[in-house]
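Of the protein chains in this complex, one is absent; all others appear in place.
The block that comes next holds subunit A.
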């Protein structure tokens, strides 16, 4: 089995073009950008929490939702069958698709950060965390995309994700009231906030690696689940 970059690029190009003409999905990128612009103009000095409210929203709205929608659409329009019969391998198909979501999320996050004037103390370290998180959200999007049967269904099942992971920082306030919710601090979005706060305070890799590994663990778990569900669906179909 050979991994052909040409085929990945063909799928990437096709999905990017398709997405640019699909207003329903591509406008979801605007939401974090608009929010970032408003936040940036509203206050002079924003807290790390507000920066990451927007960044987490960008993750769910672009990485997860776009990935979920393009996979669901491929299923809905019956084009996935053609792809499966083509010489493209399954890793090639999904890398091509993930590349679109990945690129768009990174662009959205960078642009939102510029809008909000967020400049991390240690750019490299934060960049690594952002990339790992993006991978997690894309894997989550793939998983949901496999479960959704149509684009409309995709936009419905994305809602709990947006609330839990996008606006998740509100859970922290609830956590003090209800100790049972303490498990929530292991959610990848809260881990990312913790991570960023520590980095902003000047910590190095030695202090923050635990957060990074939790996010990586999330990515691995979701990827594993995605593969399991994919195999199951393939047998069912």
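Just so it is clear, a contact is a pair of C-beta atoms (placed from the backbone, for glycine too) under 8 Å apart; a residue touches a chain by one contact, two chains touch by 3 or more; residues count from 1.
Note that in this section contacts and distances are computed from a predicted model.
What name does the UniProt record list for the absent chain among "Potassium-transporting ATPase KdpC subunit", "ATP-binding cassette domain-containing protein", "RNA polymerase sigma-70 factor (Sigma-E family)" or "Preprotein translocase subunit TatC"?
Options "Potassium-transporting ATPase KdpC subunit", "ATP-binding cassette domain-containing protein", "RNA polymerase sigma-70 factor (Sigma-E family)" or "Preprotein translocase subunit TatC" narrow down to "ATP-binding cassette domain-containing protein" for the missing chain.
Based on the whole complex, identify which of A:7, A:97 or A:198 touches the chain you can't see.
Within the whole complex, the residue contacting the unshown chain is A:7.
Among the options A:41, A:77, A:149 or A:231, which residue touches the chain absent from this view?
Checking each option in A:41, A:77, A:149 or A:231, the one touching the absent chain turns out to be A:77.
For subunit A, which residues lie in contact with the unshown chain of the complex?
1, 4, 6-7, 9-11, 13-14, 17-18, 21-22, 77-83, 85-89, 237
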